[in-house]
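Note that one protein chain is taken out, while the other chains of the complex remain in position.
On to subunit A.
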Amino acid sequence: MSRTLQAPVTVAFDYTRSTGPVLGRFFTGLRDATVVGGRLSDGRVAVPPPEYDPISHQAVTEFVELPDTGTVTSWTWVSEPVAGQPFDRPFAYALITIDGADVPWLHAVDVSSSEEIETGMKVRVKWAEERTGAVTDLTFVPDSVGLDTPPPSGSSGSTSDPVSRIVTPVSLDYQYAASPEESSFFRGLAEGRILGQRCPKCQKVYVPPRGACPTDGVPTAEEIELSHVGTVTTFCVVNVPFLGQKIKPPYVSAYVLLDGADIALQHLILDIPADEVRMGMRVKAVWKPRDEWVTSIENISHFAPTDEPDADFDSYKHHL
């Protein structure tokens, strides 16, 4: 058995970004099949235009429309592409100096082997048929390659609004591992047990157990099996709907101090109207059917009232 539990995790979000006047002008150009550069304080023309001049630090305000041809200034071969790159087969990234510009632009060149690209080679833009005003609206091909379709007819989209926002999706994949202490907790849940660990220095019982006690900076060690019954120390009523919500609001998310633990566990309180949940209320874990158990806190569906008398405030006030 592996020392720790592991699972794949994808973290993804589509960022919407406002473009401002400089990048907005650049992206509007790309949408309309035109390469737009910016003139720097030393007279050089840069593609993409930077928002601020790298030398004078003044805003870039002068734009230049450029042809869609250029020269490879440097290149590399991507032998093992990763997700999100312009091609899912080997291709070249290159620094390309657009004709009439002085500063190279990083982009992708569609060639089938590293033999087909070299420094000084002429390349031209291959525009995407559907363009949104983003740097992904194009790739480059060798100038010698005939294009299947004629290039779009320049600034035909000038009647459209300028591009003021772009969406830049981010998606990152991880193999996520629990710590050895967390792994023990999750393996316990798969057996219907709630496991905590005791800090060897301060003797506090943590659930879930931790890689280090935040008071003493040492790993929790001695395993403690905890009661499935505990006390609500504090709670909140969720009234706000959000993406991915599984329960209809209003409902209660609470800290439950399991009998024998020194740290409360966060979980749901159901089987009782939200406005009747209170501090000190005694609750018990309600488990899903055994055949649905995995290594997850979701094996406990929620906590429900035990109908015992409420706990005295003094019994949990040190755990708030």
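The rule is short, and it goes like this: a residue touches a chain if its C-beta (ideal position, glycine included) is under 8 Å from a C-beta of that chain, and two chains touch if they have at least 3 such contacts; residues count from 1.
Just so we're on the same page, contacts and distances are computed from a predicted model.
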Complex member absent from the view - protein name from UniProt, among "L-lactate dehydrogenase complex protein LldF", "Acetyl-CoA acetyltransferase", "Branched-chain amino acid ABC transporter permease protein" or "Phosphoribosylformylglycinamidine synthase subunit PurS": "Acetyl-CoA acetyltransferase"
Contacting the left-out chain in the complete assembly, out of A:S56, A:T119, A:S144 or A:Q203: A:T119
Sole residue of A:A59, A:L172 or A:I297 that reaches the chain not shown, by the stated touch rule: A:L172
Residue in contact with the excluded chain [from A:P21, A:P162 or A:P219]: A:P219
Touching residues on subunit A - with respect to the absent chain: 2-4, 9, 11, 15, 17, 19, 23, 26-27, 40, 46-48, 50, 54, 73-80, 82-86, 93-95, 103-108, 114, 119, 134-136, 166, 168, 170, 172-182, 210-219
